[in-house]
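Missing here: one protein chain of the complex. Every other protein chain is in place.
Right, subunit A next:
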Amino acid sequence: MAESICRALRDGALEGEHAPALTIKDSIASPFGFHVFCHVLSQLSSFILAGKSQSGGLVVVSFSRSPSFYLELLKNKGIDVVSSDKRIQILDCYSDPLGWKDRLIEAGNFTALSHEASNSSTANVLKDVKHMDKLYNSIVERGKGLIGGGKNRFSVAIDSVDEMSRHASTSSVAGLLSNLRSHDQVSSIFWLLHSDLHEARVAAVLEYLSSMVTSLEPLHQPANGHRGDLENLSLIEHNLKKGKFHVRIKRRNGRVRVMSEEVHIEQSGISFTSLSSEGAINQGLVPKVQFSLELSEKERIDRANVVLPFEHQGNGKPIQIYDGRRSLADSKHERQVAATEKVQTNEDSGGGEIIYFRDSDDEMPESPKASI
């Protein structure tokens, strides 16, 4: 399911439509948004470098991490940005976003060391992130530089809309994202947002701009108890390694598709699995008793093989419909057989069997109700 989002970004914009836009949303209770962002970034980069995407290049707008972080991240995934034919550019809004270094140099007696010099071919430092139109122009300029003219398109990744929102108003941030989305050379765009850092309306604005929204939630909600509570602590620790990954995709025809998966944080990155059965999700709610409340695998198979009473057997034989009324002797015999041979029957036929005991069979033969 996470792969379907990456594919959507890879396939890019249809003619005459806005570029697909993805919001990755998390909160402090399940802070994996950045892991997901890195995953999507690596996937899209691979597609671009392999020539499998609509997009011919990627502009990474880095607010919350240094450019060298992304270079190393992609290198660890086998993508060498520096040696690739300049398909990935990093717009550095991290090192000096407000131009403080320049102001200190102007004031005198300050020398900024340039540790990013080796990455200067791939990283471009932006020193004024407060003005959204300047930022927009920088992004588009880098993108166009990557792909040249013509019908080629580029993708954009923004690692922190939160930082942008700190420096500029919601409407100007929304304006920038909307303009990028509707730019005819932008193939796809995705960004990360921490939902609890903003009012609900800010997250809502960004979600309206998105064709896909992924949100991360904790698997288990710790009770509103005391932090020192051991159970709460283990739940919190559990929530730091796993979470729920919801995806909402808006189709062109207006239909909205919602899917969920489980996300695991591992040493090598993140992985996605389908959501465990209800038993696992409600683990905290299932009471601990000495008998099993769930079916074993064998029992599940047997249940699936049961032929239901009114089901068409479809095997050429005349359809037998069990109406639940048998003679008392027959039903008693059946019951005994069933009790002693139930297990064998199941093993022989490989199918399950419905064992039904009529309440009226329990009554004494003298009772008027026993007569058929």
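Here is the rule we go by: contacts are C-beta pairs under 8 Å (C-beta built on N, C-alpha and C of every residue); 3 or more make two chains touch, one makes a residue touch a chain; residues count from 1.
Assume contacts and distances are computed from a predicted model.
> Look at the options "Large ribosomal subunit protein uL29m", "Eukaryotic translation initiation factor 3 subunit C", "Ribitol-5-phosphate transferase" or "Elongator complex protein 6" and return the one that UniProt uses as the protein name of the missing chain.
In UniProt, the chain that is not shown appears as "Elongator complex protein 6".
> From the listed residues A:S68, A:Q89, A:S155 or A:S188, report the one that touches the chain absent from this view.
Residue touching the chain left out of view: A:S68.
> Which one, A:R103, A:R257 or A:R358, makes contact with the chain that was left out?
That would be A:R103, which touches the missing chain.
> Of the residues listed, A:H194, A:H220 or A:K244, which one is in contact with the missing chain?
A:H194
> Could you pull out which residues of subunit A are in touch with the chain that's been left out?
The missing chain touches subunit A at positions 28, 31, 34-35, 66, 68-69, 72-73, 76, 94-98, 100, 103-104, 106-107, 109-113, 115, 163, 166, 194, 196-198, 225-229, 233, 236-237, 240-241, 265-268.
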